[in-house]
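Notes to accompany the following structure.
Removed from the display is one protein chain of the complex; every other protein chain stays in position.
Right after this comes chain A.
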Amino acid sequence: MKPTKRDYSLLGRDAEAAVANGLAAAEWYHTDIPRKEMKALMQRSDGPAIRDTAIWLGTMLVSGALGIWLWGSWWAVPFFLVYGVLYGSASDSRWHECGHGTAFKTMWMNDAVYQIACFMIMRNPVTWRWSHTRHHTDTVIVGRDPEIAVMRPPDLFRLVLNFFGLLDAWHAVIDMVRNASGVMSAAEKTFIPESEQPKAIRVARIWMAIYLATIALCFATGSILPAMLIGLPRLYGAWHHVLTGLLQHGGLADNVIDHRLNSRTVYMNAFSRFIYWNMNYHVEHHMFPMVPYHALPRLHAMIKHDLPAPNPSMWHGYREMLPAFLRQLRNEDYFLKRDLPMTARPYKEEFHAEPAVAAAE
C-alpha cells in the first residue's frame, strides 16, 4: 500500500479530516484514579519549585560570572557549557511547567518564571501558551497539533541542526520580527484568540529591544561576550532539551486518542530529570496535566500497571526511536506500537485501526 502523505498545516487537508473524523478535541483515555488520591497528587506547593529555581538561577549566576572572569581562556569553556544548558535547555521545562501553572502554588511565581524561561527558550509567552494548549487538546493529531517535533517522513538534517538550536532559533527570530512589526500569521490566528494577539506583539517588541541592545553592546565592546550570555546560549545549550524532547513522542503513533500509544515515559538520570523537571514521565503528564512535576514519580508508581513499560534509559529510547525514524523515511505510515501489560485496560481499537496504518510492530 502506498504510504499516506501527511499534511501538517493547521489549515490543510488533514486538519479538516481530523475534525471530520472526531479526532479534534476528542475524549482521551484516562487511567482510573480514585478522587482522593488524584486530589493528593494535584496539590500545589511552592517549596520544590523555589528550591529548584534557586539552584537553576543561582548556578547560572555563578557559572556565568566565572565564564566572564575567565573569558579569553579555555578555562571559560566548561562554565559556559553549564550556563548554556541551564539557559538553552532547562528553560524549556521551566517554560512548560510554569505555563501549565503547576510548578508553584503561588501564581505570580509561575508567571514570573514563565516569562524568564520563555525569553531564554525564545518562545513568545502568549503564542506558546496557546500552542501548548492545542498540543494537549490534540496531541500528535496531524493538522491540529502545532508542536509535533518530528513530522513524517522525518527531516533528520533538521533534527541534527536543532541540537544546536539553529533552525528553532532562526524561526523564533523570524516570528519575533514579524510579531514585533504587528503581524500575526494565519496559523497563529487559528489557535490564539484575537483578544490575546496584541499581548504577543507587545512581548515581541520588548524582546527585540533586548536583543538589539545586546548586539549593540557586542559592537561597543568589540566582543561577543554579551551575546554569549544573552541569545547564543539558546544555540550552544540547546542540545539537552532536544535530546530529551525528541523522546516525548518520536516514532510513536499519530492520530490516536490514547497517550499510552503516542507518548513515551523514559527513566532518566537525576541530572537530566532536574534539567527536564521530570517530563520524562510524559505519558503521565499528558494524561493528567494538572499534576505538578514533583508529583509525577508518585503518579507513575500509581498507574504504571495501566501503561506500556517505560524505556529504562535514554539510550534505550534512542535505540528504538532512531531505527523507527529511518523506516519512516521509506514508509511514513510506520510507527512503534506500544504493548500494554496484562494488567492494563485495552486500547480503544476502533480509533486505532485505520486502514492506512501499516507495518506497526
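FYI, a residue touches a chain if its C-beta (ideal position, glycine included) is under 8 Å from a C-beta of that chain, and two chains touch if they have at least 3 such contacts; residues count from 1.
Note that contacts and distances are computed from a predicted model.
Asks: For the chain omitted from this view, which of "Extracellular solute-binding protein, family 5", "Rieske 2Fe-2S domain-containing protein", "Glycine--tRNA ligase alpha subunit" or "cysteine desulfurase" is its UniProt protein name?
Replies: UniProt lists the chain that is not shown as "Rieske 2Fe-2S domain-containing protein".
Asks: Which of these, A:His136, A:Arg205 or A:Arg298, touches the one chain of the complex that we don't see?
Replies: Of all options in A:His136, A:Arg205 or A:Arg298, contact with the hidden chain holds for A:His136.
Asks: Which of these, A:Thr102, A:Asn162, A:Asn179 or A:Asn255, touches the one chain of the complex that we don't see?
Replies: A:Thr102
Asks: Consider the whole complex, including the chain that is not shown, and state which of A:Phe104, A:Trp207, A:Phe288 or A:Tyr347 touches that chain.
Replies: Spelled out, the listed residue whose C-beta touches the missing chain is A:Phe288.
Asks: Spell out, residue by residue, where the missing chain touches chain A.
Replies: 25, 38-39, 42-44, 100-102, 105, 126, 129-130, 133, 136-137, 193, 195-196, 288-290
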